[in-house]
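Could you have a look at this structure, given as structure tokens, before my questions?
Complex shown without one protein chain; remaining protein chains in place.
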Amino acid sequence: MSDRRAAVANTGNGFSYEEPLLFERSQAGRVGHSVPEPDVPAADPAALFPAEALRDDIPGLPEVSEVDVVRHFTRLSTWNAAVDLGLYPLGSCTMKYNPKLNERAARLPGFAVAHPMQPVALQQGFLQLCHELEAQLAEISGMDRVTLQPAAGAQGELAGLMMIRAYHEQRGEKRHRVLVPDSAHGTNPASAALNGYEVQSVPSGDDGVLHPEAVAAAMGDDVAGLMITNPNTLGLFEEHIARICEIVHAGGGLVYGDGANLNALLGMTRPGDLGIDAMHINLHKTFSTPHGGGGPGAGPVGVKNILAPYLPTPVVRKRSGDEGEGFTLDYDFPHSIGRLHANMGNVGMFVRAWTYIRTLGPEGLRRSTEIAVLNANYLMARLRSEYHVPYDRPVMHECVLSDKSLQETGVTTHDIAKRLIDYGYHPPTVYFPLIVPGAIMIEPTESESLEGLDRFVDAMCAIAEEAREDPELVRSAPHHTRRTRLDETRAARQTVLRWQPEPRD
Amino acid sequence: MRYIAHTERDVQRMLDAIGAESLDALFASIPEKHRLNRALDLAPAATEQELLGELSGLAARNANLESHAWFLGAGVYPHFVPSAVDALVSRAEFTTAYTPYQPEISQGTLQAIFEWQTMICGLTGCEVANASMYDGASATAEAALMAMRSTRRNRIVASEALHPHTREVLETYLDGLRAEIVTTPRDATGRTAPLADRVDAETACVILQQPNFFGAVEELQAAAAAAAAHGALLVVTVNEALSLALFAPPGENGADIVCGEAQSFGVPMSLGGPHVGFLATRRKLVRQLPGRLVGETVDTEGRRGYVLTLATREQHIRRERATSNICTNQGLCLLMATVYLALLGRRGLGKLAALNLSKAEYAKARIRETPGLSLPFEAPTFNEFTVGVPDSGEAALARAQAAGLVGGLDLAGFAGMPGPAVLVCTTELASRDAIDTLVASLGGQS
Partner (left out) sequence: MAEYEISEEMNYTRSDEWVRLEGSRATVGISDYAQHQLGDIVFVELPESGTELAAGEAFGVVESVKAVSDLYAPVAGKVVEVNESLSDSPEQINASAYGEGWLLVLECADPSQVEGLLDAEAYRAHVAQRDDAA
């Protein structure tokens, strides 16, 4: 039974190094960088500051050589799964290939070592790139205006809801509820709460999509708006979206689109044309900027013209008329929600996304969506004989399965996820969306080839077979990682959140 | 399309397996009237070679550390980045990984975050630190929200000498939450004026920037005492994180929350982002922390390993009652800072901070002896300071620019300036010659 995994062995480079914490490598006297000697007289801190204002040691830092540091982090890196190593099918995360050209572009000195507050005349290339990226994203999403400032999707939600709140306040309306479908990402209700809104959950229908009647029933003149993810987290296109937007609009509310799943729509349809008033776009999902082990991302927000007065400042503007050529930064937005980021946002991600969009062009973007949707439907078609499909209908860019068909074996989604690791795969998103018990949410993206998908299907089917024949093998997985299952309960009960030199009891 | 492997034959085989007639048929759930029945109006696809040419052209129109000598800081600091930082951070196993939700195959990212948390605790003098915020400004806003939650009060006393962008972000974040921001002024020394009469029983926290926006080093202990007298927290926000290597840790001088921006630690200026905010606090406030935390544990064999922990604070579990909506953070920039801090280390970082101080003191000495220039604030500074100029900040900076320098930030428009002034920053990148040129040009003697 366990021999099958040998064919798809996991890490497999032959080496698996142990590596202590940096602090445990530390040896007094070592340095990893040569700090220059001063070419000016050395200042005496003690002559400038009272003794209690100064420190003479930084106990939290190690003393290690450059070689120590390079080996340390290189070894650490070998313990990570990564897109460049193989399929990383996390649902709603869009773990597509991160092109190398993008990385090179972002490292050009005029982007990488330029300063956000340098004179506008000395950053014209950057402002032009921002202006072009805004226009590209507006065209792709069907929105009128775009702000690039939000640093991630959640900050984009915050910005979008703030603009919606400003819009209502400007009209003298007090609206304090936001509607959120029960299948939504957790950031949606959290962002609404940060705006001081009460969150009301709206149930999805039995067919997995939101129905106009459910929205109509929840609407009222105290509803500021609805937040909706389309396609939703079941991978289903919200086919009643236009009618739903009409209902919300008729009730005086606005509709916010969570753009996490925009990769399913490129060139096929545009959220703005469906009635969405504001939406964020995750550059680190749809537009190929790397996830970086948890960021940085970027969450530009597109809005319809009715929300344009409330855009965060500053706004990039192309000069016109007697202002002359080029671009400038506009702060003159009296109704703006204000500033969200210390600077202009995660600029390095703008450069990468611009490069990606220009690399693909309109046909390439549409092709990406077609293949992403083809891949998800192919996986569902091939896996439905072994895994329960709770909403059995054609999907968009991701499909949701569950562990229900393996229930009598005692093997759960958690176990399947861990066993996939033994086969060399990062697990899919699990136990989300919350409306599917034991959900297994798979988003292969367009980056995976047919052979790659077939190998993944083989692994999933093998695990289903193992669950029936040798459930303990699955329940105790992973078996071949550097660490077996980690005790998360212990981590939460006896929290150790930093290294300390004293022995702990 | 080089990023997609599928041949037409592959597509057909897959459609057959699905039982769909065409690619178009897969989109049947999008009602016909909502289809975009045209090509997106975007530039056609371009080759790698074409795009690099175009990008180089755009990049060349931005002044940068390679084209100019640099004295502009104001929240984003020009520092030398050792070669090993980008080399290590560029490893695809770090760059192309997701948030480490599956600990068995994310130990690299998790251990690095644990090391970052340890380093930030050491630098700030706090007991717990999270796994990064978007930037120093939003970290400060999150610190204010933490203070409001833990004190159940909603008045924030903010120093007038916060970076104006930090102040703006704070206002944006608090706007929907029935919070009140009270500004406490700056005194003639450049520091925040004594706080005693500004803090009261309604105050959730006092926020000071250290060193403050104008470069002055604040006196934290008095501020901490004023806050503590009314049960308010002291939040210290740091934009030039290198200063933490010179000064006593704020957490040991009465700060309850120490937050800020760690861009100085090996993160490229990158026109303002991505950078990396940090947020650290006392252990008793750990459940109020926003964002991710990594904790140590063991596996089933008893071997040490790391996991994301105390996740019930976060949006994916607590939804509208989470401590924050933050999800994606600044992971890779956190890694840059961790590698940088490892390289500089316990000795090197302090030495670098001392070098920055020396450059600034040299520049200030030259300014004192230059007619037309002045140092309007007497409070001591680190590597950034306010310089009074003879005519206008704009004119002075134009002279610097003509001499090949980005000379600082024009302080025109800031309240309470004794006269025209610029904010100048001198890091290890500022050579003595460049400092001499700067001083001469600001003073109109070049």
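Think of it as A and B in the order they're written, each chain with its own count starting at 1.
Everything below uses one rule, namely that a contact is a pair of C-beta atoms (placed from the backbone, for glycine too) under 8 Å apart; a residue touches a chain by one contact, two chains touch by 3 or more.
Computed from a predicted structure; not experimentally measured.
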| item | value |
| --- | --- |
| Which of A:H176, A:K318 or A:R493 contacts the chain that the document leaves out | A:R493 |
| Option from B:L26, B:I105, B:A311 or B:L429 whose C-beta touches the chain left out | B:A311 |
| Among A:P36, A:P50 or A:P437, residue touching the chain not depicted | A:P437 |
| Touching residues (missing chain, whole complex) on chain A | 431, 437, 488-489, 492-493 |
| On chain B, residues whose C-beta touches the chain left out of the figure | 287, 309, 311-312, 317-318 |
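Assume only the chains that are shown with their structure count from here on.
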| item | value |
| --- | --- |
| Centre-of-Cα separation between chain B and chain A, whole angstrom | 20 |
